[in-house]
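Only a single protein chain was left out; the remaining protein chains are all shown in position.
Should a chain be cited, it is by its letter among A and B, assigned in written order, with residues numbered from 1 in that chain.
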Amino acid sequence: MPNQQAYSMASILDSCKRSTDFVTTPLSTGKESFSFSYYKTLIDVEGLGHLLHALQTAAQTEEIGDLRGLLAHVPMDGLETDPDPERVREQIFKGCLLVYRDSDPEGPCALIPVPAKKGLRSSNETDMEFSVVGPKIGFIEDLDTNIHLLRAQLNTPDLVLKEILVGSISRSRVALMYIDGVANEENVAKMEKRLRAIDFDVVFDTSQLDQIISDNSRTPFPLFTTTERRDRVVYALITGQVAVISEGSPYFITGPSTLFDFFLSPEDYFLPWILGSFFRMIRIFGVIFSLFASSFYVALMTYHYEVIPKELLGRLIYSRENVPFAPFLEALFLEITVEFLREAGARLPSRIGQSLGIVGGIILGQAAVEASLTSNILIIIVSLSALTSFVTPIYKMSNAIRFLRFPIILLAAVWGSLGIAIAVCFLLVHLSRLRSLGYPYTVPFFPVRVKDMKDSLIRPSYAVTGTRPSYLKPRSRIRYKPEAERKSNDFDEE
Amino acid sequence: MRGRRNTVRRVAALGLLTLAAGGCGSSQIVDRIALVQTAGYDRAEGHIVTSLQVGEYTDKDKTKIKLLESDSTNSFDMMPQLNLETNKPIEYGQMKMMLFGRSYAEHGIGDVLKILSRDVKVQSRCLLAVSETTALEAMRATSNTDDTLFLMNMIWQNTKTANLKGQNLQQILYGYHGTGSDIFLPYITINKQHRAQLGGVALFKDDRVVAVAREAEVLYLKLLSERSREGSLLVKLRASGGSQPYLLLRVLSSHPKFKLVSAGPVPSIRIRVAMTVMIKSISETVKIENEAEAKRLERVIKRYVETGMSDFIAKCQGLRVDPIGFGDFVRTHRRGWDSVAFYEAYPSMKTEVRVSVKLLQSGIID
Partner (left out) sequence: MDSPKSDKFTLSPIHLFFLLYVSLVGAGLMDFQRYVSASSGQDGWIAVLAASLFVVLMIWMMYGILSRQAPPGANLVDVNRRYFGKAIGAALNVCFVVYFLWGAFVTLRFYLQVIEVWIFPEMNQWPLVICIFALLYYTVSGGIQTVAGICFWGTLSIFLFVLPQCLPVLPYLHPHNMTPVLDHSAAELFDSTRLMARQFLGCLVLMAVFPYIKEGGRSSKWSYGAAGAAAFIYILMLLLALMYFSPQQLKETVWPTLSVVSIIHVPLMQRLEYVVLNMWLLKMVSNISVGLWAACHSLKQQLRIRPRISLAGALIGFLILFYLVDDPGDTRRIISLYMKTGEYLVFAYIPIVFVISRFSGKTGTSQVGK
């Protein structure tokens, strides 16, 4: 890892002592006096008090002359004797005490873990990804808790965890997890290599890692799936993907992902397959609608009046009565207004949020139509498309869709329906060029893999999904064996 | 190298944007144009009067209709001439109905048909019709309805549920360019209440009106040329003292079958029409009490229709027009089609019409 400095114990203690919350508590056992150095903000003070008390009482009954003797009386486990400076630097930040003899600060020392409560939220309800049925367990900001949750469900030693330290200032632990025997070693090696090659200062969130290690930074599309739901991560792991999470972030990123992974919802798998497929198709249709609805309106009203059927013609013309702007400007204003509303709504304190939402959504819209600044049909279209951009279960994809609408509207305003066709072309070519961890993004549609298509647009029944998708090149193809076909009797032979 | 490539890309992107902004310029924003929905051609004393019906959608429930007219010496510059009278540019991409005055149609509508077939903006679903007087008058008669497409809807609903055989521009051009049949158009008349109504079918020879088929003939035309599932027929029965008994029939389904008995020199065609009808209303004096009566009635109807159809075909032959499409039939059933020879022999063509009528009992015995 870059930015390595050679630390010595003295230099560590000196640099720590610059902060006022790095304190040293003495303990004298008669014969010797020891010093406990620690960050008081990272330590459970009560636990420390208990420890010192226990040591005091022990010192009264027994002679404690050296460090080892002291450590024998420490009622905690996880002690480390003679750690190297690197380890000390690490562990002090995890809530460990550094113990050394006053007379010999450079000499042997030990680390005693007394970690404090984490100061994290207690509930682990997911707040970005809801589902109506199924477990609602989500991850929180503590890495160990998260891994604990994962291991609780996948309690097999094949779930391998590799820890990598990332960040020159933050030294965050980044966990790379995969199921050995299922995930392809190439994928794991690729991911590990990329993570180890990161040169960054502070990693706030796994989403940052996502961008740093992604194959292509010039795309609005997310190349790894970001999720805070446990069932999603587990599903990704068992199909052969690799999961990464960083300390302090509740989000896992899993890769390699395809475009269709972003339209999967765990709910699809908890409902019967017919319903799951139906909802998935509605989602995909919703996304297409969201991308193209406003631009169709602009194209038809500006260039192609002859395409409008006569039944709609009167309505559309009447709705635009007295509107001073061209359809393109109208649509642009409305779309930008919706974006303003969304951005403001995301940051408003919850008490103001509701009322402003009503003001923004309803009153502004009504007033704009009454003042003939826009047409009411367009308001319906724009608000519907804003709504449907959120049908994708993964937030990052809905961002991408919201963004992509603008260039498409622009192209529609310049070249009408041909502009939309050009936009579709650009989009498809762009998608064909994207790679996620080296794999094509639009698999299984392109490159065509017929066997994997069954779980993309529709969700097939569990009788059919016994094998893993092949594009991830898993080491073991079979997930489970579906129930053998029941021999069907003729209807009068029940 | 990287830096140079990036600057090339940036310059290209900028160039694209400016060009795009300079862009298109042919926008026709839908509420800033005058949409023509019905158009008309008339001939009056050597010059041509063109008229347009344009809809104005300023009111939520009603559409105002504006009627524009202008004079010209030829059939070609209708749009630019009328453009001189409007505050919004005229666009005819939504034109759904075109009317010809009788005098204009008698001189030939071939020019206009050529214009329509060449022009990409004109819809293939556009309807054409001939007005008994002038197109302008027919359009005026519909001005007080709220529908710019009144005439079009009138013709269309009669095609769907009544006696008219439907023809949109595509089918008319099919017949016009084709060598095997002649075109025909709906015939619009003005009734005593000054309202437009369908008064029959105008028969064309090439592109000129030569005759009008009325009443039952319109139905015969439809029954002879296509399968139909609708239509109504008034049968006059033999008067036996007292008043004239009538029978109103509803055609439920009908299916013509042509058979070429001999192709030349004088062609001979056998026509079979299988009809299923239902009695809609019947005069008091006619009774159907049993099977035998029903069968007798069927025979009466059959003879009535056969006579009517034969007369109609004879009329067409006399006029040398072929709206039913006998030419097309012979063309597709014999090798070596020669339209000139066929139409030379057309007036003396032998046809034999046989109708089989099936009367559906409605279950209520008189």
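The rule we apply is simple: a residue touches a chain if its C-beta (ideal position, glycine included) is under 8 Å from a C-beta of that chain, and two chains touch if they have at least 3 such contacts.
Since the model is a prediction, treat every value here as computed from it, not as a measurement.
K.L.:
Would you mind listing the shown chains in contact with the chain that isn't displayed?
P.N.:
Looking at the entire complex, the absent chain's contacts are A, B.
K.L.:
With the full complex in mind, choose from B:R125, B:H194, B:K280 or B:R320 the residue touching the hidden chain.
P.N.:
Candidates B:R125, B:H194, B:K280 or B:R320; residue touching the omitted chain: B:R125.
K.L.:
Looking at the full complex, which residue from B:H47, B:K64 or B:H177 touches the chain that isn't shown here?
P.N.:
Considering all chains, including the one not shown, the answer is B:H177.
K.L.:
Given that one chain is not shown, which residue among A:A10, A:A152, A:I288 or A:C425 touches it?
P.N.:
If we include the chain that is not displayed, A:C425 is the one touching it.
K.L.:
Under the stated touch rule, tell me which residues of chain B contact the chain that is not displayed.
P.N.:
With respect to the unshown chain, the touching residues of chain B are 12, 15-16, 19-20, 22-26, 117, 120, 123-125, 168, 170-171, 173-175, 177-180, 328-329, 332-336.
K.L.:
What residue numbers in chain A mark contact with the hidden partner chain?
P.N.:
Interface residues of chain A facing the absent chain: 303-304, 306-309, 312, 414-418, 420-422, 424-426, 428-433, 440, 442, 445-450.
The rule we apply is simple: only the chains that are shown with their structure count from here on.
K.L.:
Using mean CA coordinates as chain centres, what's the chain A-chain B distance in Å?
P.N.:
Taking the mean C-alpha position of each chain, the two centres sit 64 Å apart.
K.L.:
Flag every residue of chain B that touches chain A in the complex, lowest number first.
P.N.:
Chain B reaches chain A through residues 20-21, 23-24, 26-31, 33, 35, 37, 55, 57-60, 63, 91, 93-94, 96, 121, 123, 149.
K.L.:
Which bits of chain A are touching chain B when the two form their complex?
P.N.:
For this pair, the touching residues of chain A are 300-303, 305-306, 308, 310, 313-314, 316-318, 320-321, 323, 326-327, 414-416.
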